[in-house]
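Note that this complex is displayed minus one protein chain, with the remaining chains in position.
So, chain A:
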Amino acid sequence: MSVKTLTIDGVPIAIEEGTTVLEAARQNGVHIPTLCHLEGISDVGACRLCLVEINGSPKLQPACVTEVAEGMNIRTNTETLQDYRRTIVELLFAEGNHVCAVCVANGHCELQDLAIEVGMDHSRLPYRFPEREIDVSHDRFGIDHNRCVLCTRCVRVCDEIEGAHVWDVAYRGAALKVVTGLNQPWGAVDACTSCGKCVDACPTGAIFRKGSTVAEMERDRDRLEFIVNARKDHQWTR
């Protein structure tokens, strides 16, 4: 196995070939914010929060899908990147209807954590207050599209780990939304196994267990990674 040497934020590191920049950074104690990334499922490079500067590359590269290479000089937290990350978080808050005070995920929300991390206490861009619906037709779960950030973790977790592919993405641009089945009410989708993996994967309060009250929603993200490792390595206890 080959090892690559590179520097992240000026610190030289040695790391196995094939590792992503994000993994390399995390293994070496460097924090890069992410939203669409989730351990155990594939990466899509969609949220753009993990963009980093790499010497020799004119464009910013997403750390989650960029593999390490010999001699890379990576900067993960420059002023420009900080500015872009804050604007991305603002764009997300302005795009949906994110009212933390009445959200089941308040205090356990990755979007909220990101806002705190990038120092966003209000959006400089106007809030759009879109009209979005809530689907509570499923017996045990519900989805509030107002809180959806379209990270597609639910889509990938259902497809790649549960193998049911209940979730998908429909429409485009501002009208983009995640849908169940062929845009049926969730409760009407026979393919749904009610496993709850989408609930565990959701970074915000968008997909929730029914009966959760405000600020009560906790998720077991390790469960998803555990299932993947268990299948791969045939180890079924934790």
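Everything that follows uses one rule, which is that a contact is a pair of C-beta atoms (placed from the backbone, for glycine too) under 8 Å apart; a residue touches a chain by one contact, two chains touch by 3 or more; residues count from 1.
Methods note: contacts and distances are computed from a predicted model.
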| item | value |
| --- | --- |
| Undepicted complex member, UniProt protein name, chosen from "NADH-quinone oxidoreductase subunit NuoF", "Carbohydrate ABC transporter substrate-binding protein (CUT1 family)", "Ferritin-like domain-containing protein" or "MoxR-vWA-beta-propeller ternary system domain-containing protein" | "NADH-quinone oxidoreductase subunit NuoF" |
| Listed residues A:V44, A:C195 or A:V228, member touching the removed chain | A:V44 |
| Full-complex contact with the absent chain, from A:E16, A:E70 or A:D83 | A:D83 |
| Selected residue (touches chain absent from view) among A:V3, A:V169, A:A188 or A:A230 | A:V169 |
| Option touching the unshown chain, where A:H31, A:R128, A:H165 or A:K210 are the choices | A:R128 |
| Touch list for chain A against the chain that is not drawn | 44-48, 51, 59-60, 62, 65-66, 80, 83-84, 87-88, 91-92, 94-95, 124-126, 128, 149-150, 168-169, 171-176 |
